[in-house]
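Every protein chain except one is present and positioned as in the full complex.
Each chain gets a letter, A, B and C, in the order it is written, and its residues are counted from 1.
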Amino acid sequence: MKHSEYKKMRYAYGFEEIALVPGDITINPDQTDISLVIDRLSFPIPILASAMDGVVDVKFAIAMGKLGGLAVLNLEGLQTRYADPDKVLAEIADATPEKVTQSLQRVYSEPIKENLIGDRIKAIKDAGVVCAVSLTPANTKRLSPLAAEAGIDILVVQSTVTTARHVSKSYRGLIFSELVKQLPVPVIVGNCVSYSACRNLMETGIHGVLVGVGPGAACTTREVIGVGIPQATATMDCAAARDEYFRATGRYVPIITDGGFRNGGDLCKAFACGADAVMLGSVFAQTEEAPGRGNHWGMATPHEALPRGTRIRVEVKGSLEQTLFGPTSVTDGTQNLVGALRTSMGVCGARNIREMHQTEVVIAPSIKTEGKIFQLMQGLAR
Amino acid sequence: MKHSEYKKMRYAYGFEEIALVPGDITINPDQTDISLVIDRLSFPIPILASAMDGVVDVKFAIAMGKLGGLAVLNLEGLQTRYADPDKVLAEIADATPEKVTQSLQRVYSEPIKENLIGDRIKAIKDAGVVCAVSLTPANTKRLSPLAAEAGIDILVVQSTVTTARHVSKSYRGLIFSELVKQLPVPVIVGNCVSYSACRNLMETGIHGVLVGVGPGAACTTREVIGVGIPQATATMDCAAARDEYFRATGRYVPIITDGGFRNGGDLCKAFACGADAVMLGSVFAQTEEAPGRGNHWGMATPHEALPRGTRIRVEVKGSLEQTLFGPTSVTDGTQNLVGALRTSMGVCGARNIREMHQTEVVIAPSIKTEGKIFQLMQGLAR
Amino acid sequence: MKHSEYKKMRYAYGFEEIALVPGDITINPDQTDISLVIDRLSFPIPILASAMDGVVDVKFAIAMGKLGGLAVLNLEGLQTRYADPDKVLAEIADATPEKVTQSLQRVYSEPIKENLIGDRIKAIKDAGVVCAVSLTPANTKRLSPLAAEAGIDILVVQSTVTTARHVSKSYRGLIFSELVKQLPVPVIVGNCVSYSACRNLMETGIHGVLVGVGPGAACTTREVIGVGIPQATATMDCAAARDEYFRATGRYVPIITDGGFRNGGDLCKAFACGADAVMLGSVFAQTEEAPGRGNHWGMATPHEALPRGTRIRVEVKGSLEQTLFGPTSVTDGTQNLVGALRTSMGVCGARNIREMHQTEVVIAPSIKTEGKIFQLMQGLAR
Partner (left out) sequence: MKHSEYKKMRYAYGFEEIALVPGDITINPDQTDISLVIDRLSFPIPILASAMDGVVDVKFAIAMGKLGGLAVLNLEGLQTRYADPDKVLAEIADATPEKVTQSLQRVYSEPIKENLIGDRIKAIKDAGVVCAVSLTPANTKRLSPLAAEAGIDILVVQSTVTTARHVSKSYRGLIFSELVKQLPVPVIVGNCVSYSACRNLMETGIHGVLVGVGPGAACTTREVIGVGIPQATATMDCAAARDEYFRATGRYVPIITDGGFRNGGDLCKAFACGADAVMLGSVFAQTEEAPGRGNHWGMATPHEALPRGTRIRVEVKGSLEQTLFGPTSVTDGTQNLVGALRTSMGVCGARNIREMHQTEVVIAPSIKTEGKIFQLMQGLAR
């Protein structure tokens, strides 16, 4: 019998399949440094909020900035399609699960109003915090000058998968090397998941990379088009690209792991896998400050022909400050994310994020989930 | 302690265990070419409908052909046993789960009427679409001349497992090399799952191979006889046979992955694993055009002594056109399969199916299912 | 960081984790030979019924023998402790799950009546079928002469784990090489799971080996003492011992895989893993002929201080004949086991059991179970 290996396949790991090994020395959490640098901007905490309409509006962006993190406002979402998005947000929150995708498709068919772009940006800047906004590659040439003029500090160019080179008949592809020269602010691009795609993006001169395709709670990309890489491996591969690019050029381009976090444990694991920062959606959708009223959805959900995401109902669990800094009586790891990160770094003996990248990681599927399902089942069966 | 390795075992992967890695370049979906060639016939879309009685009748075959795909009509099913199969189809749809296998065994004990073979084929041909029909190996010698005479364009010879050589006392085995010389139309044979069995079939001169044993939703072959290979590995092994046969002979024999698809993501993965086309049952059973009224069952289900399959109830979810081309508000990947394939190819940087075969694939068990089960459990426990 | 490997661990596979690959030729099922030879005895079908009190009594043993298989009567069970065991069997069937282990402990504290040993054996012999009985190692010296005198054809010496050498202060261990010389009938010994333990047993001169520790449906050995090897690997390791012992000595000692079968698929897999025969408990407990009234339990269940098993309720599903030979309308693989084996051998191209040992096996975890759980969950959540 003859066997031919048609293609080599590597195993890709998710956060739920790995665990961190404590270090040989331990460090008091208050001695850890968790700051993040993107180009010339510095942030006390390495946590971003996703450019999702259920998570970030002007008010949330200001609150996040004041607490030391960074929220990204989506310039192609409800905030720039509606002068008063409140009614639309309420409608989405109230829609039944059966009708919600149709509702989303309808409300997102309203055109973007260019004047609202400036208004939203100015409202954030007026509060004295760093302002980051996102655009899709197809609209970046047209809308980024408006955003720059309105005073943004960071531009995020984001779609499900963004590569350094895009083949299209209908429009000349966006050239990132040109964009970074034209814009006066740092540019973060994503999403990508592989070593080579990440490295190619870094070589265009951009200032940060978003890592993650398909892992988010509100995302069904993998079900719809088969594409999607578990985040632990995606982060490691892109971290390798960053480190080798740094060794080759001396330029350090931070990578931001985007999506797929269920709790503080996952967040800590991302840093051990090589992330410089993390971007969270569903966890922030649970805060009182989020505009989604306990709901969130991805930006591929309202696609008119092939929606790739769902609205997820989450409960509103506490304030943004509590979520980031505690104190808390919640024991499932969804509050006091900063305390969790500092504690984890202390246990792993890491003084800063770069040292946290050195933490030993093991493969250890979470068998506890199975046990919990079994317990719940037994309870039901009684 | 001495250990002796009795047999080497390889790991065989299913679609749910793998994921596709985005490419280093991306391509606009409208730039992708997804056409399929079988012998001298060409099809705009590489999607076939299974020769299952709950999926394909004359009306469905015509609709599928007009939309650019290919439906296979089973010549040993209800359509050739009953002049008016409607009553029987209703009976199957109405049977309770406990009684349905008995009902199936009974209605399939009705003999095949040779005159109906010609009638069904002519009805399809009259509509101006390509006509493909299926026979089992045991009946091929007797019935294929009738089918050829009635004007078929493609003959599918199919059983659970079909090999180039069959040992039997009671009848002289079907010789495929003779069959392809006698018949004026291309012959597709299946099913097989291994490199060697696939290569042996190709060497008989046939024009296409069906890949897949045991993965279908309506199939219990693995429970009953222990046989069944997950589709990702089966497709890769047969793709290797196709490529090496092509290198050796210059003849390209397409392989068609048959069964085991839950959604568009699985379909996209099949092409990345090496498929030239896919054959779907349960997804098409959900269309308004399918004769099964929201039910389907495999052709091994009515076996009188050892039934190996069950009737699966599915819901009727939309039209065939919507299933193939959208638009849709469904986000689980069961509609707009063509749009999903083009989008996936775009994200993977593949201009055509042959380039899609080059896509990188990783092993990435779908942990999300476990998470969803857990969420459902918690909901129930509340 | 220094890592030291404390012990090497192999992966051990269960039937649910493997699948059979179809062969390059296929064979008509009616052309397959499935006969079994133990010493000088020959059996048309290679299937044994377990020495469990819910499965085998005199009536069942006769029925099984007439159908071509072999049932083993437990000489230390209820049949030899009670002249009329019917009342006790009814009591076990009626006990609540909470009380059943206590009931079992109580009824099994009744002493064995030596006169009943002869009575039961003679009743089976009078029906003209082969008579096999089982004893534990501790009682074999005392009771095997009685059994031999009563006319048994085969002696099975069985405990959870039986080795060629046992260290004990209180009684001189049973010496198998002496036993086989003293007894006029073939001796089957078990259970074991490893290459070396199996080979050591064969070297004592015994005539068959039972393979399996901990896999049975009614067994909790693994939960209680941590011991238990999945059956696919256990069978392969013992098959390797059998083949190497055969190469070294020319004597072929059949191995019988005992326990852990859920359906015909598992049974077929056992033969592909190297089994010469299989011994089933729970499947036969579902027959109308079984004394357990739809219940079965292992012989370690009534242990007075450390019970290692539970009573399993199964439904009575059909006659023994239907279970072995069909026909059936059941599609989950629990009926027509012989038909399933012949069909599987045909698909794998195996003319006899020795050729079936050559079948290619792949590792292919049954993801379908997860899918089925998910479907059930969704149904409940609606």
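FYI, a contact is a pair of C-beta atoms (placed from the backbone, for glycine too) under 8 Å apart; a residue touches a chain by one contact, two chains touch by 3 or more.
As the structure is a computational prediction, the values presented were derived from the model and not from experiment.
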| item | value |
| --- | --- |
| Given C:E17, C:E76 or C:D276, the one touching the chain that is not displayed | C:E17 |
| Of A:G14, A:P186, A:P254 or A:G274, the residue in touch with the unshown chain | A:G274 |
| Selected residue (touches chain absent from view) among C:C192, C:A272, C:A285 or C:A340 | C:C192 |
| Chain not shown: contacting residue from A:D24, A:D84 or A:E315 | A:D24 |
| Sites on chain C contacted by the missing partner chain, in the whole complex | 1-7, 9-12, 14, 16-17, 101-102, 105, 160-170, 192-194, 196-197, 200, 213-214, 220, 222-230, 233, 262, 301, 304-310, 369-370, 372-373, 376-377, 379-380 |
| Contact set of chain A toward the excluded chain (per top definition) | 10, 13, 15, 18-28, 30-31, 194-196, 236-237, 239-241, 243-244, 263-269, 272-274, 326-333, 336, 339-341, 343-344, 347-349, 360-364, 366-368, 370-371, 373-374, 377-378, 380-381 |
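Please note the rule applied: only the chains that are shown with their structure count from here on.
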| item | value |
| --- | --- |
| Degree value of the rotation bringing chain A onto chain B, based on Cα positions, nearest 5 | 90 |
| Chain C: positions in contact with at least two other chains | 24, 360 |
